[in-house]
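Of the protein chains in this complex, one is absent; all others appear in place.
Chain IDs A and B follow the sequence of writing; residue 1 opens each chain.
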Amino acid sequence: MDFITDHLLSLILFFPVFASLVILFLPKEQIKVVRWAALLASLVPLGLSIYLWFAFRPSMPGFQFEERYVWYEAINSTFHIGVDGLSLTMVLLTTLLTPVALLASFNIQDRVKPYMILFLLLETGMLGVFLALDLLIFFVFWEIGLVPMYFLINQWGSEKGERVIWGGIKVQARNYASLKFMVYTMAGSLGLLLAIQMLGVLFGDYDLPVLYEKWNALTSGTILGLSVSTVKAVAFWAFVIAFALKVPVWPFHTWLPDAHTEAPTAGSMILAGVMLKLGAYGFLRLVLPLYPVEAQKYAGTLAFLATMAIVFGAFAAYGQTDFKRLVAYSSVNHMGFVLLGIAAAAKAAGTLDAHIALSGAVLQMFNHGLSAAGMFFLVGVIYDRTHTRNLNEYGGLFPLVPVYGGILIFTSMASLGLPGLNGFVSEFMVVRGTWPILTVYTAISMLGLFFTGAYILKGIKQVLHGPVNKRWVDHISEINLREVIVMVPLMVLILVIGVYPAWIVDVINKAVTMLF
Amino acid sequence: MSTFAPDTLIAVLPELMLLLLGVVVLVLDPFWKETNRRLNLGWLTAAGLFATLIVSLLIGRPGEPTLALGGMVRFDLLGFTFKMFFIFAAAVTALLFMDTEHLGRRAEAYLLLLAATIGMNLMAAAADLVMLYLAIETTSIPLYVLAGFMTNDDKSNEAGFKYFLFGTLTSTIMLYGFSLVYGFSGTANLAEIGAGLGELNLLTVSFLFLVLVGLAFKVSLFPFHFWAPDVYEGAPTPVAGFLSTASKAAGFAVILRLLITAMPSLSDSWIWIIAILATLTMTVGNLIAMAQKNIKRMLAYSSIAHAGYALIGLVAYGKFGVATVVFYIMAYLLTNLAAFGVIAAVGRISGSEEFPAFYGLNRRNSTLSLVMLVAFLSLAGMPPFGGFVAKVFVFAAAIEAGWIWLAVVGVLNSIFGLYYYLTALKYIYLYRMEGEAEEQNPVPLTPAYSMALLVLTVGIVVMGVAFAPWFDLASSAVLNLF
Partner (left out) sequence: MQFPVLSIIVFTPMVAGLIILLMKPDRKTEIRMTALSAAAFALLLSIWVYFSYDKIAAGYQFIERYDWMPMLGISLYFGVDGMSAPLVLLTGIVMVTGVMISWGIDDRPREFFAFLFILASGVFGVFVSLDLFMLFFFYEIAVFPMYLLIAIWGWIQTREYAAMKLTLYLFIGSVVALVGALAMYWTSGAQTFDMLALAAANFSPEFQRLWFPFVFLGFAVLGGIFPFHNWSPDGHVAAPTAVSMFHAGVLMKLGAFAALRVGIMLLPEGAKFHMPWIIFLALINIVYGAFIAMVQTDFKYVIGFSSVSHMGLVMIGFATLTPEGLIGAGVQMFSHGVMTALFFAAVGMVYDRAHTREIPKLGGMAKPLPIVAVAVIIGSLVSMGMPGFSGFVAEFPIFMGIWKTQWLIAVIAAISIVVTAAYVLLVVRRVFFGEMPAEFEGHISPINVLDKAALVFLSSIMIGLGLFPALMVPWVQSGVQYVLSLLGGV
């Protein structure tokens, strides 16, 4: 028992890898065995993180369940992991969404074994980012997570669709999307990599707590022949760009619609559900603590970008005819709120408003994870049956698939921010917190919020309401048990958080207050 | 001192033994049946030469340098070392003669070989200008005949004739130089000449130039190298091998004796001249070799170039520098004999020495190809073969003496050399014979060839790997000059 408690985080982090090694040796023809093995394996980290949730003490400052092992001694980087309220929430989200996504993947028939292995490796990659307390380890997991996702999109993504790139060459849409995703993120991370190298060279250490202290203590003098403030500003933007790309923040978001749309259903669930949060987490864990001064200075810019994301995301979603693309843009829209909250916290660090905004942002991360995953899954459900994602080709499906319709409406309402469901709580907190700090931007965001309602309602209407589309009569089956089971945990949490958010908001709030 | 005192006889022991051997061969020859003749001749000569080598090493080694035969001959380690080289080369050549058409069955060939060897021995040991000239002629005349031995072959005739003409001309010029210096110094003894030579003036310069003409011919240095490719190409291959190695070595021995013993005071001048000659020789030899289509001619030009490399050590002067020359000659002797031996082995089966005759040799006889590989890589200066060590030492000597540019020239030339040696190897390993009929056209090796090539190959590798004792020998030999 002690072993588990002492190495709880390592277990959560590496169990998926271990499981994927086991799966490697399973015969690839036994698809059912492989699927169930993967699903059951993914429940272990979930169980452990639930245990972690209860064993965690929210009122204690600093990180808990820390583990530290020698890794790359020569450059003084250690394998240092730990949780605080912030990362705990994200860990829970990841370990929850992974089994849900795996269950959603049960309809994949092609090369199931590599698919499952990649998925599990992806889970480790994402968890690693959340748990890392060493900057180099952070970067390692940050980059590693890209590889499985690249292959998931590339190999199991939607088969139809072509893009024409320069030179008039036609490529498959999923190839285009996956490469764009990979190269964009890597290019964005390049600045991050360089800045990390610089920090390592300056301080000879990569440990985050150490860096927080030392980097912030460095306020005057010169680095590499330039003034400290200049270097910090450049490094700030290097970090910001890397994370902004991931969130994604307008105008670095262009990879997202393609990637989300072409990814397989479960891939989109994880991509929207967790991977986008990696970017936001980067802001919280690295940008704000390491660059408080610069963050404050450029908070206005960040807020501007966030607002653009909210508004343009909403407008773009409204104009989509592809259901999946609509949901993709809705992610841009929702993540904008996260960034808005972060911008507010940057601007007015330490105030109550900032704390509220930030708590709201973190909760939004969790909530959006749930609702986005749910939405993408539901899109996948209808696509499996109709083989089209074109909203115009649906119509009046409610009487044909009432259960599905009900679930879709429920999840959409969460996405829309209906009071009583989780989305409202987080968005309210963000708006409440940012209003005093960044009034204008908040006001403009309200416009976006209005259009959020518009596009969601439009989407639902086009799918479910109106005259029944003759095409689908007798050609569409109701949502099946497995699919319902996929949605159930999400819906339960959506409702619970909407009605009784205290259990999670408390943890988040305490962490936020202690950190910022 | 009596001319025939025991210590005198020891001084010329090898020559005496060779003379005896020649007589034995001459006498026994008519008694042999035609079928066995060449075998008997070859093995007898080779065995006899080998025996001479052993006996000389056992009892004929010199101690302190002394003069013998009335001051004509100098009995010292340098001369002795070179004599051993010549006898070894002759032994190997005798083995190669055996299976060469026209040459092998004729006792005259072997006798001429022995005669030439005696002459070379005397060249290396000469302490006197007259002796020197006699020795040179004793060497050259048999070699002229051997070069033109194959009277049915036009090329051989041409070779012999050309060699004779050039040779006589240049040795006459050299003789004139000798007489000049005898005239004003009053002595023909090398050491005495050297002591009294004084500095640069018209006489000494003339002496130097005239002597250099003859020597340059003998060693085929630019610009007196023109005869070599034609003569080597036309002469029977083992003869060409002998010419390019032993005869050249003899020439080097004379160069060392003359320049260092007889003209030490002019060293500043002749060092520069040698440096320039070496540069030109190396470069011209290598560049023209690259263009050759006949492997014998290619080797001829390569031999020319190698003389240039060896001279680099001489330019360095000093004990180390000259030792590297001797070491270079040693390694070069083994290597070039092996190369010509391979050509002979292939030539006698295919009848041609153009490159196409060598295509696909690896599939026809892989052992022979390996020997060629060893020989050519040694020529190129690659380890673990003697040629590598020899070149490194020669360059090292140049750098020590401050002749960096000369070392660089040598290095650049090695690169040219590498190009054509590798190309030759490419032909034997990669290219196919016409009709790809290698299996049906093997190149068999007779026992004599096998023994000769084996000994040479082992020698090349030994000199490349366990080179210390050989270099020590060279160093000790060279001390006699200073």
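Criterion: a residue touches a chain if its C-beta (ideal position, glycine included) is under 8 Å from a C-beta of that chain, and two chains touch if they have at least 3 such contacts.
What you see is a predicted model; the values in this text were computed from it and never measured.
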Contact partner of the left-out chain, one of A:Phe18, A:Tyr51 or A:Tyr72: A:Tyr72
Absent-chain contact - pick from A:Gly161, A:Gly200 or A:Pro436: A:Gly200
Residue, one of B:Leu203, B:Leu422, B:Val462 or B:Leu479, that touches the chain absent here: B:Leu422
Chain B residues that touch the omitted chain in the full complex: 362-363, 366, 370, 373, 377, 380, 382-384, 388, 392, 395-396, 399-400, 404, 407-408, 411, 414-415, 418-419, 422-423, 425-426, 429-430, 467-468, 471-472, 475
Residues of chain A (touch criterion as defined above) contacting the omitted chain: 70-75, 136, 139-144, 147, 150, 154-155, 172, 175, 179, 182-183, 186-187, 190, 193-194, 197-198, 200-201, 224
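Just so we're on the same page, only the chains that are shown with their structure count from here on.
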Computed distance of Cα centres, chain B from chain A, in Å: 84
